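Every protein chain except one is present and positioned as in the full complex.
Here is subunit A:
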Amino acid sequence: MNNKTFPLSRLSRGVATASLLTAGLAASASAQALTVISFGGASGDAMEAAYYGPFQESTGVDLTPGDYNGELARIRAMVETGNVSWDLVEMESPELVRGCFEGLFEPIDWERLGLRDQLIDSAVTDCGVGTFVWSTVLAYNADELDAAPSSWEDFWNVEDFPGKRGLRRGAKYTLEFALMADGVPAGEVYDVLATDEGVDRAFAKLDEIKDDIQWWEAGAQPPQWLVAGDVVMTSSYNGRIAAAQEEGNDLEIVWNGSLYDLDYWAIVSGSDYVDEAYDFIEFASQPENQAVYSSEIPYGPVHPDAIGQLEDAQARRMPTHDENMAGALAIDTAFWVSYGEELEQRFNAWAAQ
């Protein structure tokens, strides 16, 4: 960030500095070893049960958990001031790529970790080790539809499946789904999207159902709309649908053509506890520990063996279940980091017409 900024960012920088100071004070008060920062919430509770406690028990390393909202600025402030009090952080993929680009994270030494061949491919990156998989799927309300849709082609088929459809307001996810609906195989979506003709093709496909789309922005909206009958089918985060299913709603997920992405562990550049951080990542990547995490919350493990250790009903809800992975596509974060702004601008202009 440059020096000439919005006053708001000065304020937030002040807040960040203040919280860094308090974090530093807390750190000096309790002589801890490894500080692990996650996004907290239900996922944080699952991590506590699956990773933090067992890791401390089995290795004797002291661990201080914490949570944050994924702000790269806080990590940047720590690295810049040389006052690194967080050692291991949970990162979403776009921030991981940006932070890696700016040198905020230690590059992962995969030789040392020795997990390269064991984890799913997209868990292996320069600066981060994948920890769980979440997915954007096609979901529908089985009560409202006579026949079950099975693909994005069906999503575009307004004659056989009449009614409103929900999509996330934005180019990301939407363009991928449009291309898949137009018959592009999952594996080729990003190759097509990287060309101007491919982008035109995706928007032309979106034109077909423009009037039938109800755009969502918050992850809570799709399941709510499905339950309320506002839309007959929608794209949605799989965890939200699972939660609505648990409440007794008759919602179904189509895994074919789902887009998945990972959250990662990244080691903050300049951490004093790199060795412990590697130990923790290794521990958290073991199938038995991943299985414990996934049984607490319906996010998929990155170690394929972990699926086998879950109960069948649970395993089937995971994006990483073998059956669910068929026809699924990993979000190409590097593509979106580069072309995101251009495509979102085009999307905004298209949607506003």
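Everything below uses one rule, namely that a contact is a pair of C-beta atoms (placed from the backbone, for glycine too) under 8 Å apart; a residue touches a chain by one contact, two chains touch by 3 or more; residues count from 1.
One rule holds in what follows: contacts and distances are computed from a predicted model.
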Protein that the absent chain corresponds to, by UniProt name, given "SnoaL-like domain-containing protein", "UV damage repair protein UvrX", "Polyamine ABC transporter substrate-binding protein" or "Cysteine desufuration protein SufE": "Polyamine ABC transporter substrate-binding protein"
Touch criterion as defined above, residue of A:Ala147, A:Ala228 or A:Ala313 at the omitted chain: A:Ala228
Listed residues A:Trp152, A:Phe280 or A:Tyr339, member touching the removed chain: A:Tyr339
Hidden partner interface residues of subunit A, rising order: 1-8, 76, 80, 98, 101-103, 164, 169, 203, 214-215, 217, 228-230, 334, 337-342, 344-346, 348-353
